[in-house]
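The complex is shown incomplete by one protein chain, all other protein chains being positioned as in the whole.
For chain A:
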Amino acid sequence: MTENQAEWPLYEVFIRSKRGLNHVHVGSLHAPDAELALRHARDVYTRRNEGVSIWVVPSADITASSPQEKDPLFAPSGDKVYRHPTFYDIPSNVPHM
């Protein structure tokens, strides 16, 4: 086996399973370029009509929040309970709310 030949880059695959739904991450695959990544994604992730649309994104281009800083990053939403509908008491005789 050739040792140091470059590996095909990694792409993350996102699939819209049907109209009206978001694209959802389904996994990853290797491909030499974006066009072939799309073709491979069709073969690997949609053999049974699992999708109507595919996105592929080079994994290296994804910026992610770090799990270590998850507490400070998400803390601001923790104390804003007033963002949730259940924060507000509405009498039960008020309809459609």
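Note that in this section contacts are C-beta pairs under 8 Å (C-beta built on N, C-alpha and C of every residue); 3 or more make two chains touch, one makes a residue touch a chain; residues count from 1.
One rule holds in what follows: contacts and distances are computed from a predicted model.
**Q** Under which of the names "Quinohemoprotein amine dehydrogenase subunit beta", "Cytochrome c peroxidase", "Monosaccharide ABC transporter membrane protein (CUT2 family)" or "1,2-phenylacetyl-CoA epoxidase subunit A" is the non-displayed chain listed in UniProt?
**A** Not shown, but named in UniProt as "1,2-phenylacetyl-CoA epoxidase subunit A".
**Q** Please output the residues of chain A touching the missing chain, sorted low to high.
**A** 1-2, 5-8, 10, 26-30, 32-33, 36, 43-44, 47-48, 64, 66-68
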